[in-house]
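Complex shown without one protein chain; remaining protein chains in place.
Labels run A and B following the written order; every chain starts at residue 1.
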Amino acid sequence: MSVLDNLLIASLCLIPASWLLANWFTGRVLLTVAYAALLYVLIDLPYEGLVSSSFQPQVLGQQMLWQMDAFGSFFAMLTVAAAFFSSWYASGSWAASFADKGGSLKLLYAALALNVFFMLLLITAADFMSLFISWELVSWSGVLLMLLGGRDTVAPAIKYIAYVFAGGMAVLAAVILLAVWTGNLSFFAVAAAIGDLSSAQLWTVTLLFFAGFAVKMGLLPFHLWQAPAYAMTAGPASVFLSAMSARMGLLAIIVVLMRVFGIEFLDKLQVINQWLSLRDLLAWLAALTIILPTYTALRQNDARLLLAWHGIGQGGYMLLGLLMLDSLGTAGGLMHVFNYALYQAALVMSVFAIMKQTGTTDLNRLGGLVARMPLTFLVMLVCIIGLAGLPPMNGFVSKWMIYRALVNEGMPMLFVASVIGTLGTILSVYKLLHNSFLGQLRAEHQHISEVSWSMMLPMLLLAALVLLTGMMPGLVLEWIAAAQIAAGFEPVQYTLGGVMVVNAAVSGDLDMLWVSGILFAGFAVGAVLFLSAGKSKRVHQLDNYAGGHFLTADNQYHYSDNFYAGLMNIIKPWYRGSFIWFEKGLVSFVDLLASFAGRFYSLNQTTGWMVAFSVIFSSWLIFF
Amino acid sequence: MTVSIGELIIELLLMPLVAFVVGLFMVLLMRKTGARLQRRVGPPLLQPLYDIIKLHSKRTQVSHGLIHDIGIVMAVGGYVAAETLLPVPGMNGIAEKGGLITLLYMMMIPSLGLALGVGQCANPNGSIGISRALTAMLAYDIPFVIVMFAIAWHFSSTNLVEIVSIQQAGGFSSWGAVQMPLLALAGLFTLQGMLGKQPFEVYVAPAEIATGPMVEMGGKYLGGLFVMQCFQLYTASVLYVTLFLGGGENWLMLLIKAFAVLLIPFSIAFLFPRFRTEDLVRLMWKWPVMLALLGLLIMSAR
Partner (left out) sequence: MTDFPVKVQNRSSGNIFTNVFDELIRFARSRSLFMLHYCTGCGAIELPPAMTSRFDMERLGIQPMVTPRQADILLITGYVSVKTLKRIILTYEQMGSPKYVIGICSCTVNGGMYWQSYATAKKLNDYMPVDLYIAGCMPRPEAVISGLQQLMDKIKDGQANSWEDYYRRYDYYLGNQQRLFGDDWQTPTDIIGEAHHYGLFDEGTEGAHTELLKLHQHPLEPLGMTLNAHKIKQD
């Protein structure tokens, strides 16, 4: 019984344990401790080499295999950590208020454990059959987490099921085709045989796999399901979904397209000969995924939807970094997975904390909460600096690496696209912070208090980690370098404080210890100058400049609606709902096909027509 | 070239101080240029210093809360830190530990601090000012990023010390402005936007939104913003000189070049009224971007 077996069995046992223990406070604490123990075991797993599971059944003549290496353990650690923080957040007062409103804690915790187990299966899958089975299991268990929020969640969950079902069918088709063409479904066999496939075969398989995985990852144009599905569900479920669920798609893309098919594979497939390879096409899709959802987030008035749209955009950064295929870019992409999980989890937690205390996340109905929920404000401030990618937080380091990789590879438009994404993020998260925490405190919110420590401590710990890994990125880069080596990329040259760029077209290093240190020293100088100039007198928020007008408490003296009016006047006409139109077009196309099929099956001589079609299709496949 | 830790500490202390003093004279240049264009005399030599001393010595320092205070500290402190990333003749500071990209992002921290402080002031004029400032930043940063990429690609480095040394080794013909004139022109547009000078002065707009972010700032808060303005003028002009005009071989040349660069936006500023936010965004996304892309195309074709 190897370590991996123990891990998987422990994770499996957590499912019935969660169902049984979730209704008691002690039980929830025990479950949180169990996730922490699981995390501890994962951190201690050996990095070098492979850890295999001893459960290796033979199905239909194919050997199913599960293995964990440094690359897989990186993702596994993030998954278990996300579950740990969600479970901690949900354990105390949040659970009490959720149960009061009629929610099922058993379902929440069991769904969480189910998701963790299936994700571990997916991460450690070492052949295509187990990959497909665990892929389907992960997709379906995600639905359980999405249905926890009540009636609002049903429609988004159904949309998710439709998308992910179609994606799963695409993956199944690709796996079947691979089985037919290469005979053996293990990763090693397929990797060896991939060179023998013809161009049309390669294109079919690649596109099918990519479509299937891109749906789960939320890549353009398959992203429309993600924001409402992740946003409308219950707090801790949303935390887990936002932090890790979409990364499963990214993991699958890396494993299948880059590790199994080979890293140079993407360059060899050309869309327009010598001009546009598949890698360039995917990089542009990733860049568009960065820009368009970020500006959709800018227009949102519900804080949860705003964050969920940012989640889609940040996925684009990860894929873009990984598509650069050099040490800096892939390290940047992987580190962005880590960073993003940390600060997105904390941000979602803080938004749901606001929801719990005030009952709303509508940005036009909040304001001035910093005076009543200062610690939540601190968490949100640290994490939006991380999300925007500004020093000294960790988001800056991963984005710096992605930018430098783009500069090194000489891709100006992609570089501009990723910076546009960052600028849009800065605008959007400032609106989030300003409308909820800054500005005038409403009369109805004068007497709300901060959330309890069981919700506050996980948020504070995550924010502290965001700052710590920003100041000392070497701590994370150690794991990432190991993951890169295991995945077959060139590892990044790192120090405790940052990155050294060697053998690249454009030189220039980064040392975050110095940068953060000088930033805090600068703040100290500013503080000295500030404090030596006389004592401040605090004034009431109604003692404010209003052109000589006398403000009273019933004046809504807060600018929140249509926060970026000037920009929106220019951008709004461009968003003519083109993606909704695309989605509607797809739906009506499938409808048309279905009606054809329906009429076809009521024809005479159906058998003859079916034989004819099958013969034509199979001969195309076999001979081209 | 390696420096000892003692020299480094002295450099880190001196660079912001020098930036502040030079910045004071740049503010004076701005006011004198405006005055001479309007055919009047303008303020005396040490006027910016008197303003800052007076503001910091006010008995009343009205504060709207802790975040208001922290915001101003961040606004000043962020620039103090950013000055150490900008190499000047004789002092490199920590410019090699983080390059052009780090400097650009470090310059966004003071704006964020200001935005936080203004947010807590609970005045809609301030919030509108910040929303306009952020929109303007989005507008001018797009051509600026294209320019930045072109610079990094042309000099094969994002390390500012290397960029300066390459230009100085090659003489006048290797200056950024001579090798990439279209990009230097796009950079001037961006400079005008970055300094917030007419016609791109949407975020201050005294007649529309009561000076925007400065609406509830008095005393040392306004004094901090005046200090921030000194740093901002210095950083923007010295960065432009470093990227396009060969840096400074010695302090005299650097100052002459920086003041000459600043004369351009200052002169244009006093001749123009203010654009609407939409018109600013549209302009910045059209002409400087086209110029920069054309320059990039020419550079890649070479």
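Points worth noting:
As a convention for this text, contacts are C-beta pairs under 8 Å (C-beta built on N, C-alpha and C of every residue); 3 or more make two chains touch, one makes a residue touch a chain.
Because the structure is a prediction, the values reported are computed rather than measured.
If you put the hidden chain back, the residue from B:217, B:280 or B:293 that touches it is B:217. Check B:62, B:75, B:245 or B:258 against the missing chain and you find that the one touching it is B:62. Considering the complete assembly, subunit A touches the hidden chain via residues 368, 370-375, 441, 446-450, 532-535, 537-545, 548-553. Counting over the whole complex, subunit B has residues 31, 35, 38-44, 47, 49-51, 53-54, 56-62, 64-66, 206, 210-211, 214-219, 222 touching the chain that is not drawn.
Just so it is clear, only the chains that are shown with their structure count from here on.
With each centre defined as the average position of its C-alpha atoms, the distance from subunit A to subunit B rounds to 35 Å. Of all residues in subunit A, those touching subunit B in their complex are 368, 370-371, 377, 381, 385, 389-391, 396, 400, 403-404, 407, 410, 412, 415-416, 419-420, 423-424, 426-427, 430-431, 433-434, 437-441, 498, 505-512, 514-515, 518-519, 521-527, 529-530, 533-539, 541, 544-547, 557-560, 563-567, 569-570. Residue ranges on subunit B touching subunit A, taken from their complex, read 12, 16, 56-65, 67, 69, 72-82, 84-85, 94, 96-102, 105-106, 108-109, 112, 115-116, 119-125, 127-128, 130-132, 134-135, 137-138, 141-142, 145-146, 149-150, 152-153, 156-159, 162, 202, 210, 215-216, 219-220, 223-224, 227, 276-278, 280-282, 296.
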